[in-house]
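Submitted below is the structure of interest, expressed as structure tokens.
With one protein chain withheld, the remaining protein chains of the complex are depicted in position.
The block that comes next holds chain A.
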Amino acid sequence: ASTLVVGEHEDGVLKPSTLSAVAAATALGDGCSVSVLLGGFGPSVHKAASQAASAHSAVSQVLVADWDKVEHGLAEPWAELLRLAQEKGKYSHVLAVSSSFGKNIVPRAAALLEQSVISDVIKVIDEHTFVRPVYAGNALSSVKYTGSGPCFITIRPTAFPAVQASEMTPAPVSTLDTSTIKSEAIGRSEWVGQHVERSERPELGNARVVVSGGRALKSAENFKMLEALADKLGGAVGASRAAVDAGYVPNDMQVGQTGKIVAPDLYIAVGISGAIQHLAGMKDSKVIVAINKDADSPIFQVADYGLAADLFQAVPELIEKLPDKSQVSA
């Protein structure tokens, strides 16, 4: 197999999820070659490319598209870029992370090549057989690709631990000539702006610890308590849909079927009832703790440790009694 991995980067640094994508690509079979495609504009994409070139011995090539049109992840130019890369490289597989970027561009690119996409893959059985969750993760579907290729897949990064860098000769980095790309769709979309939440805390998608709050927190102000708890544990803060809908926290904190999927070592659900849709986003966490006043909440059915208590008493007490982060072994 030869796989084109669509990489992601920010501020010149490769995203950890791209390393999960490389791990998934290596799972396709022995002797699979992995080419990483990075698109962007200016020095930052080249910086990310040299990082990718040394990311793992499985990476045999890095392709760079330094093109203003792909700077902000617009799907129309990105889909054409993938089409161009595929035409040149004739890969058997095209693989991306099922991030909001991957979900946005990969199906469009696949449709241009009249291919299906097998999305949100959590397990590779062989190079054409994959397992993916359906019905909010309440069922697992094994799917076999029977087309003539390329096989498009997106992967859930929590299911594929990132490859670790090893000693290697950096892979060659080459640039893709995007000047021949023409499409009536390019130029009909314009990136106007973004509102990105910046935090000192670890990213929700790959934090080792996540503390999540539900509507029972009652206000944005009360989420500060969860932030303090997360900080004590060196973790990230998440939320249920209800908390986001109520305006307590921004949308990028939503954990669930249609929000972020997380699988940390420790997930603490505070004031969250445990609706099917929320569980879909966190039930693969290694250890789940639930704190909720109502002992009948469905969350207690997935929790390893459940505390039926008033969160406004329990959380401050927990913050006080937890060992300091500095005393914790990694």
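FYI, a contact is a pair of C-beta atoms (placed from the backbone, for glycine too) under 8 Å apart; a residue touches a chain by one contact, two chains touch by 3 or more; residues count from 1.
We take it that contacts and distances are computed from a predicted model.
Novice: Going by UniProt, what is the name of the one chain that was not included in the view, given "Electron transfer flavoprotein subunit beta", "Ras-related protein Rab-7a", "RING finger protein 11-like protein" or "Trafficking protein particle complex subunit"?
Specialist: The correct option from "Electron transfer flavoprotein subunit beta", "Ras-related protein Rab-7a", "RING finger protein 11-like protein" or "Trafficking protein particle complex subunit" is "Electron transfer flavoprotein subunit beta", the UniProt name of the unshown chain.
Novice: Any idea which of A:Ser33, A:Asn104 or A:Thr175 touches the chain not displayed?
Specialist: Looking across A:Ser33, A:Asn104 or A:Thr175, the contact with the absent chain belongs to A:Asn104.
Novice: Can you work out which residue in A:Ala79, A:Val121 or A:Ala236 touches the chain that's missing from view?
Specialist: Final answer for the missing-chain contact: A:Ala79.
Novice: Which candidate, A:Gly89, A:Gly213, A:Gly238 or A:Gly306, sits in contact with the chain we can't see?
Specialist: In the full complex, the listed residue that touches the missing chain is A:Gly306.
Novice: In the complete complex, which positions of chain A touch the hidden chain?
Specialist: Interface residues of chain A facing the absent chain: 72, 74-76, 79, 99-101, 103-112, 114-120, 129, 133-148, 183-185, 188-197, 205, 209, 233, 241, 244-245, 250-252, 257-258, 260, 265-266, 276-277, 283, 286-289, 295, 300, 302-309, 314, 317-318, 321-323, 328.
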